[in-house]
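Here you go, one structure.
Only a single protein chain was left out; the remaining protein chains are all shown in position.
Think of it as A and B in the order they're written, each chain with its own count starting at 1.
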Amino acid sequence: MWKTYSISYLRQNRTAGISIMAAALGAAFFLSLLCSLFYNFWVYDVESIRQDEGSWHVRVEASLDREELELIRDFAGVESAEVSGEVTEICFEDARETYRQMALIWEKLELDPEEVFYHETLLSRYLAAAPGDPSPPLLLPFFIVVLAVLCVSLALVIRTAFEISMQARVRQFGIFSSIGASPGQIRRCLLQEAAALCALPVLGGMVLGGAGCAGVLAAVNRFAADVPGRHRAIFHYHPAVFAVSFGAAALTVLVASQIPAGRLARQTPLEAVRGQADGMTGRRRRWKKKGLGCTLLGLLLGIEGELAGNALRTQKKALRISRISLTLSFLGFTSMLSFFTLSGISTRYTYFDRYQDAWDVMVTVRDTELEALEPEGATETGAAFQIKEIPGVRDSICYQKAEESIAWDESRASKELRALGGYSTLADVEDASRIPSQVLVMDDECFLDYCRQTGAPEELTGTILLNRIWDSTGSSFRQREYIPFVEQDGAPLTLYTEDGKTVQVPVLSYAEEAPLLREEYEDYALVQFMPLSLWKTLADRMDGVENDTYIRILGPEEADLETLDEIEREVEGLLESSFRVESENRIEERLTNDQMLLGARLILGALCVLLGGIGLAGIFTNTFGFLRQRQREFARYLSVGMDPAGMKKLFCIEAAVIAGRPILLGLLVTVPATALMVSASQMEADVFLAEAPFLPVAVYGLFIMLAVALAYWLGARRLLGSDLSEPLKDDTLS
Amino acid sequence: MKKKRRKAVYIFSALAALLAAAAVTAALLGGWFAQRQFELLGRVFRTVEEQSPRAGQALLDALKEEKERETDEDSGAEYLQAYGYRARDFLGTDGRVYGAAGAGFLAAVLLFLFAFLGMRRRQERQIQGLLAYLEKEGTGQQGSLTEEREDAFSLLRDEIAKTVAALEQTRDRARRDRDSFAASLADMAHQMKTPVTAISLAAQRMRERGTLEGLPAVERQTARLVHLEETLLLMSRMDAGALSLHREETDVYSLLELSAENLEDICRQRQVRIRVPLLPAAALQVDREWTLEAVMNLMKNCLEHSTAGGEVSCDWEENPLYIRIRIWDQGEGFSEKDLPHLFERFYRGERAGRDSTGLGLFLAREILEAQDGVLEAYNRPGGGACFEIRMYRYCH
Partner (left out) sequence: MELLRCTGVKKVYGEGENRVEALRGIDLTLERGELVSVTGASGSGKSTLLHILGSVDRPTEGAVLVGGTDISRLDPRQAALYRRRRVGLIYQFYNLIPSLTVEKNMQMPLLLDRRKPDPDYFRRIVESLGLEEKLQALPSQLSGGQQQRVAVGRALMSRPLLLLADEPTGNLDRRNARELMDLLHLFHRNFRQTILLVTHDERLALEAERIITLEDGRIVSDRKVR
């Protein structure tokens, strides 16, 4: 049956076959492209995390002896356990097993859970979340959901293509059924036909999608070739990607091909032959109750409105798919855009805007104590001094950072802090007798400058405290409000030394402003600035100091890239002979960042356009198919004397409703969802609103309107141009 | 060829069933073995570790190494063999493996056997059903056949049902023919009654009067009887199905021309012409003699209803379906009352001639219908009666 029927059918209805093949090819292409893009971005993301932060899964910050290490290695899931310095880095064969396996390990080795650090960013890429974590990272799940939504809407495109071509054939299969084809035979025939029709396009789409993904990666690589600190993306393809995309496409094809069979099963062969939409009962029921919608449309727009309302009501089922795909694409598009806007704003806030004027050139001197730059007694020959002498350098500070802790007593807290419940409440710690303190050691000269700036006595015998703490109860981390940290009573600080003893450090002054540095200070630490000469007396007993020294240089006002480059070169020339140096300069960094942002925006934009395209294709095919199914209905209207103008009005009303409803629906879902996201990331609504992607969404909405309108226009042209007596007269046409 | 294929199908399905059972068994056994091995290793390790904690570490190392091993060069069996262990010592004491394997095999065999027996049973049942049906039909009761599933048997069943139905119909028809023959007999008796009565009346009168004045009447009735007898003979041959038709290719023109020639006497007598036009040749597949008889009867009917100086015309036309022949006159046409009954046996219309038997048109139709023809009579729009013959293709 399949051979005799399907082959000749396909031969004679090439357009139907081709449209299905094209839909299958397109959908398979997009499916494959999306899946492999997703996979590649994931791989890239994982690789960058590995490069930047190391590829370990768990870090144990405790000294383990050889035996313990061996024992860890002998656990079944452990791939490797390496010691580097004081810490042991463990990798598991299956990242998702990490939390379970690690629990076993620390139980066996009796490790202190405090010493075990999970590489959460990396693990979250494998969807491994700590059991019992109340707020697991949702970025990857979010992308997976978006991907799933996209896959569903692509599947709907295939389904629609089938639905359109099958509509006409329900009648033919009704005829088959009436001459004795059993339901099983019809199912088999449809299945074979769909398989024959779609096997090649789907496979082709898979290959093309993979190739497209490789192309995108190549383009990204070329585009971002000169972005420093970025590694090349290499095209990866995983069998699972193929399995998922191919499985989705094949499944859709197979399921969609059974549409007529399903419809036949619900009807007697007679109804199918007569081409009744859903049996007599449905047809008659339609006149019984009229929905509010049609009545409203009827009241507002006259008989055409009522007819349109009725048509939309009775074809609810046929339209359901198109409505879903439209809503999905709109939803996907808008939520994606909002999400990216949000994350864009968030990175900008946290990083760039804040340090705009804090630096021009930043030099990191590796593994060097500040002392080395400013040898005692030979200040004039020290590097710190020489840098200041470089032409064009307006100001420079050399500094080193140290993480120490101080003894604390709530009675030292300022009244404001005490009013809020003291340090322990704000920082949410139980034991506030020893709190962290960040020490910034500056060269003496700069320290004296800072003294002058803050109005403190120009001495090198004590520290200046940055007397502020973030009021985390009264403000968000984006718009911080500060309150004084300590009471300004001049009492010395008690600093803990390496061996747990304490040392008193006098306090020179209390400052509200930090010196102009590109630093982000810890939230609940007392920040103090200390001259080098004081630090030297303490340094031996302190353990929290970092190895690197930083030099912050300000160039002339309104410096351009060349000047800064020049300064950068000079500084490097000065230091390179004796130190290992890395330097950045603000303008260059800014440029790179802009470039990266642009690239990201391009890629995301392309993704959104892709999304939009998929949605629009779905809408177009749907609407067009919807119109073609109703040839007879329109012929009937015309035959009772509706004029073309009336028809046009009818079309317009329908198009408006079809396009408008999903947009409204999409907005109804997206707006609260976005609001939720905004509030979850503690951003002010007006900040988001200022940058909200209104324009693209509006444009996309417009495109939806246009697509529907175009489909209606084409359909209407076809309908009004064809001989309308034909569909009325002859049932045999199909 | 077909038999071979069927055998192959059986063998393959049996093999498939066995393989499936084997696969399931293997999977189950594999799982069970893994579990056993796991437990065995665990027990061994625990014992070793309890006796010397240091060795435990070494064992774990070995275990990890084992897990990551990719090649299988070193079987490690000889180590245990050196201590006199054999692989089967670890198979488990209760012989569950053999039990499982045996059960799997048994299940497969049973499954196969059940399927085979089930198939046999079904076939038998189907044959029984057919037999019962045929027996019932054979004894004249109506059997019932229900379709169970779509297979070779159901096709056979359908064909048997159709054949039985056809036989049934033949039997029916024979019965009906016998009935109609009896009716014909009665008809004939009735038809003969009139002339016979007339003759006997005439004879009686002649005896009473002693004259021969009734002789012409007797002669006339006798002639009618002879005519009747001839037609009845014809009819009886047809009714008994004895009408043997030798169908051969016959040209329409010559058929019409021949019948016109045969009717020349009557034509002359009634001063009516028969016109046979020259149209493209068309060939019929009919029995020449009988068809000529039929056409002549129709023409005669037309002649009888024509006025002097009138004309009887005919034409023909061929299309893929049939050959249409029309014969018409210029008379008054058929009366509305007659039209539906024209071709009935012994029907004599209002305008029938005196010696019409009411058999001519009936015969014509019987002859033509027996040869896949259709005979129709109607009045032409411009007046005059018309006979239309449509000879369809051979389709027995």
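Throughout what follows, contacts are C-beta pairs under 8 Å (C-beta built on N, C-alpha and C of every residue); 3 or more make two chains touch, one makes a residue touch a chain.
In this text, all values refer to a predicted model and were calculated from it rather than measured experimentally.
Contact with the chain that does not appear here is found for just one residue of A:Pro141, A:Gly184 or A:Gly474, A:Gly184. Touching the missing chain, out of B:Val97, B:Ala161 or B:Leu201, is residue B:Ala161.
Touching the chain that is not shown, out of B:Asp89, B:Glu135 or B:Asp172: B:Asp172 (per the contact rule at the top). Interface residues of subunit A facing the missing partner chain: 1, 4-5, 8-9, 11-13, 172, 175-185, 265, 268-270, 273, 280-281, 284-285, 288, 730-734. The chain not shown here touches subunit B at positions 142-147, 150, 154-155, 158, 161-162, 165-166, 168-170, 172-173, 319-322, 340, 369, 372, 374, 390, 392-396.
Please note the rule applied: only the chains that are shown with their structure count from here on.
Spacing of subunit A relative to subunit B, judged by their CA centroids, is 71 angstrom. For subunit A in complex with subunit B, the residues that touch the partner chain are 67, 70-71, 73-76, 78, 182.
Across the complex, subunit B meets subunit A through its residues 57, 60-61, 63-64, 67, 150.
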